[in-house]
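One chain of protein is taken out of this complex; the other chains stay put.
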Amino acid sequence: MKLRLFTTRHRALGNLYLLLSLAAVAIGTLLSLVMRIHRVWPDTPLPFYGLLNPEDYLALVTMHGTLMIFFVLTIAPQIAFASLVLPEQIGARSMAFPRLNAIAFWIAAAALLVLLAAFFVPKGAPISGWTSYPPLSAIPAAGPGEAAGMDLWLASIGLFCLSSWLAAVNMLATILGERRAGMTWSRLPMTVWAWLVTSILTLLVFAVLLAAIVLLFSDRHFGSSFFIPAGDLVNGRIVGRGDGSPLLWLHLFWFFGHPEVYIAVLPGMGLVTSLFANFARRRVPGYRLMAAMLVAIGLLGLVVWGHHMFVSGMNPYAGTAFAVTTMAIAVPSTVEVLGWLSMLWDGGLRGGGSRFPTPMLFALGFLSFFIAGGLTGPILAQPALDSYLHNTFFVVAHFHMVMAMAGCFSIFAGIYYWFPLMTGRLMNETLGKLHFWLSIIGAWGTFFPMHFSGLAGEPRHYERLTGPATSFSGIVANERGITSAALFLAAAQLIFLWNIFVGARRGRIAPPNPWQATTLEWAPESAYAPINRGPYEYEIAVNEMNFYPQWESASKQE
Amino acid sequence: MPLEALCIAQSHLWLPPNGSLHGLAVDRLMRWNLIAICVCCLAAHIWLIAAMLRRRRREQTGSTALRWTLLTALCAMYLWMAVTAQHLWAQSRYAGPSLEAMQVEVVGEQFQWYFRYPGPDAAFGSTRPNLVDATAGNPLGLDSRDARGQDDVVSSVLVLPAGRQVDLRLRSIDVIHGFFVPGMRLKENTVPGLVLHVHFTPATPGTYPILCSQVCGLGHERMQAILSVVSPAEFEAWLAAREHVRTGQRDTTGAPVQ
Amino acid sequence: MPATFTRHPVEIERKDTGIGGKPPLDRRPTGGGGDGDNWDNRPHGRRGPRELLTRYRLGVLFALAGDLMFFVALVSAFFVRQSAGHFDARENYVSDWHPLAVPPILWINTAILILSSLTMEMARRQLFREIDVMDEWLGLGRPAVKRAAPWLIATFILGSLFLAGQWIAWEQLVQQGFYFNSPDPSSHFFYLITGVHGVHLLLGVFALAAALGAMFVLRRIELRQIVVDCTAWYWHTMGIFWIFLFGLLTFFQ
Partner (left out) sequence: MNPALNSKSCHPERSLALERQTKSKYLLFLYQPRILLLATALVMPAFSHAQGCSLCKDATAGSAPIVRQSLRRAILILGVPAGGIFVGILVLARRIKPREAPESTSQL
């Protein structure tokens, strides 16, 4: 597709969003590679940079987390894919507010630039992690990068809140108001259900994050004391004026931060449901239950934020309450996983028209990571165990598997699946399969061993193991393995880049509806009949076509 | 995965040796949880691969009953996890420390841990941030006019007697730190402006690393200390030695006397 | 609804009268099959009257829902900060929160804002009176705009008055020695909440001015209706928010 910059067409904007995420994920991956290398060889100077200081390492951690969580896992699965196919999937011609969509994109792009600018200001990028707990983040003197870098971080995230707020308004107005005749709630593709939930969550939580950022900014510059406690003494200067409470930031931030996880992973859940149905040529068993469970996850996700604060001085009874709700989230997630597994098992996947093209492989990879990473959730939801595992590599492994890897694999699946809609061409299957197998091997090899480092008690954010922490000497071999696997994983993504750019230019021209799918984004340009059938009507033996696309109107059948 | 499940089953599961009373229960809970999720993960993956290898069939072999049974079983597992874990949590946190628990104050500041013992009067002297001056030997800003503070002992190693319950009051001078003793299965953040309490009982003598588990600035990974659990007699001797040098400047380089 | 409303087909989609009620007879959905003029397979299917209005109302509704959460976060921060304190050297719990006596002019401002909401509602209603809308459709002048404009201007003036009143309140506080960064957190919150809400109202006043201009510039009646309608909903919501925030600042100090 010709990529025009100042466009308001939703598909072009979807491409732009995806390119934005691609840039962010490339930078974030490079940062993480530098971190991994530094962890294994802390004293070898890096090419083009030299020796990495501790504050540089923390800056890398912060920027890696911020880039990946905000600009990749929030943008790509949600608004990028949504502006790519959401209007077609509900039978609309465009988003409800195309210009608003474009404005949101450009704000997000500006936010990315502002964030990257933090690398180049004096004293560099912030070092307080993507959660930026005050007072460390509230006092410029608290560390290098906490001055100008932190201001840029705050500005960038503020812009991002604005952008995703506009995007969520747009998606909600589209999903609720723009559905074609007959596109009832029981006929929506599962992806649309997921986007409905995530856009509600985005609407709710990013506003709270914006408020928290406003408070933090006024603490930094306008002499207020929302988060800085009395008599707080940093660098020999007493900066605490009033009785601010850092716990307030933790509450506000995690009220945003945990639903953010579901914003990142719910669209993937919806997408793999569609992909399984498509490539296994099956209906979705218990469609209503699956959709209801998506909603349940979103709603429960609003009341579990406290499980990030078990050891942060929160009252033990609050710990219990939040642990209960967190455990409760395991139930709808289990329903989803069992639904997928039995859906794959019932029909069997070998032969009989079911195939394993690259999107299906990545969807299966998503399922693998969602299971493996999600199962450690119930452990971390227990305050008694979390008070040992909190902020160790066990947590890192957990959220990298269930959020980062599952999220990325769903993004890959979506890109391979919808590539014909972006470029009119298909990506190379052989390269795609190679990319998948290398990626899943590399990803498991990278993030699974982190569980063991975490069980051994190794904390996050450690630039090197010095002092008493050298008691973790047993881990070093593990660390080496992780680093080499990470390099392997990153190298495998070069195949993906090559595949994208070659596929966009010289890929095989895609036939209409290349995957024999039923959902409306594959409808021919001329089909505007009202919808009168469900989204996943596969394996129905009719004349020479074993499925009913949603755009086939009833009148055409008889 | 099956290998993990096995080697998890036979104890230590990579955790550092445990030196606290409650740690045993934590390790047991951790072990059973890990076994449970490893089995679930393994089973799910076997099911997944089997589905990929299974020849496709036309008729709907509805596995609804199977799904609901599995779901009920898994929910029972989650319920069991929640109940056992909450039981342990309640034991360790709901009730306060016993009255004869030893009071020790843990103070985190960039990038150093300080430990303060109340001394014979069992009362901590008041501190003022404007008096903090590590070079002058007063890293905590003890108010010299406060009689209760006269006998306080400030140390940079945490020396505890084995077998006696300790009630830590956690403070921070500047930013949020994380007081993490892997060997004691203990972690609690030190939040500036708050005084948080955790209590535990060190059981086996030895030295355990104390780490900072919450990123607190550029020296985060250097912010470590030593917890040495000694016999009560040695502890008394050590504390007595500290209290003798208490007058005037304070000794902040305490090492356990042997 | 007379059929005179139908423009030529390309113009039809999304360019529809805001006059309520059912779609015109020849626009009724004839679900699947039916007469030759089955509009289901017209290129851009339309929902019938008010589609555009409904869409923009939905957008404004969701945007305001997010905005509500923004203020909710501020309010929860208010309550936490209100009770925060520390133990002094004598181990007694002291808090630095001193209730702030809000300037009495805020009562006048609140009254002004409520009044402005009424005038705004009047303006909105004027644009939806069937007779006038019909006239405008038939090209017989713009009676609806002429009726609505004074109310809109009144709202604009009242809104500006409110903002000026807030400014005066700040001035009075400054004369009493309460600055934003004065050590008292209650003054942080007063300035923060009134300031954030003031920014919202400033945007609202701009929107009023824009709507006023748009009423005369826009050529299509439904667009005029949309502009005024959305501005009105935004304005009402900001009024409701202010009543809550004012109650918070006044009675929950």
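The letters A, B and C name the chains in turn, as written, and every chain counts its residues from 1.
In the analysis below, a contact is a pair of C-beta atoms (placed from the backbone, for glycine too) under 8 Å apart; a residue touches a chain by one contact, two chains touch by 3 or more.
Just so you know, these numbers come straight off a predicted model, no measurement behind them.
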Quiz item: In the complete assembly, which of C:Ala73, C:Leu173 or C:Leu208 touches the absent chain?
Solution: C:Ala73
Self-check item: Absent-chain contact - pick from A:Leu196, A:Met360, A:Leu375 or A:Val402
Solution: A:Leu196
Exercise. Give the residue, chosen from B:Leu194, B:Leu211 or B:Val230, that touches the chain omitted from the document.
Key: B:Leu194
Practice problem: May I ask which residue of A:Pro42, A:Gly158 or A:Pro316 touches the chain that does not appear here? | Solution: A:Pro316
Quiz item: In the full complex, which residues of chain C touch the absent chain?
Solution: 20, 22-23, 29, 31, 40, 45-51, 54, 57-58, 61-62, 65, 68-69, 72-73, 75-77, 79-80, 82-85, 87, 93, 95
Quiz item: Since one chain has been left out of the picture, which residues of chain A touch it in the full complex?
Solution: 91, 172, 175-185, 196, 200-201, 203-205, 208, 245, 247-248, 251-252, 255, 289, 292-293, 295-296, 298-300, 302-303, 306, 313-325, 327-328, 331, 335, 530-531
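Following the convention adopted for this analysis, only the chains that are shown with their structure count from here on.
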Exercise. Return the distance between the CA-based centres of chain A and chain B, expressed in whole Å.
Key: 31
Self-check item: Inter-centroid spacing, chain C versus chain B (mean Cα positions, whole Å)
Solution: 52
Quiz item: Multi-chain contacts in chain C: which residues touch at least two other chains?
Solution: 84, 86
Self-check item: chain A: positions in contact with at least two other chains
Solution: 229-231, 243-245, 247
Practice problem: Would you pull the chain C residues touching chain A in the complex into a rising list? | Solution: 29, 31-33, 40-45, 54-55, 58-59, 62-63, 65-74, 76-77, 80-81, 84-86, 95-97, 180-181, 183-185, 188, 192, 196
Quiz prompt | Residue ranges of chain A in contact with chain B within the complex | solution = 53-55, 58, 61, 127-129, 133-136, 139, 142-144, 229-236, 238, 240, 243-247, 285-286, 311-313, 316-317, 319-320, 323-324, 327, 330-331, 334-335, 337-339, 341-342, 344-354, 356, 364, 367-368, 371-372, 375-376, 378-379, 381-385, 387-388, 390-392, 452, 455-457, 459-469, 471, 474, 539
Practice problem: Sort out for me which residues of chain A touch chain C in the complex. | Solution: 93, 96-97, 100, 165-166, 168-170, 172-173, 176-178, 180-181, 203-208, 210-212, 214-215, 218, 222-226, 229-231, 241-245, 247-248, 251-252, 255, 528-530, 532, 553-555
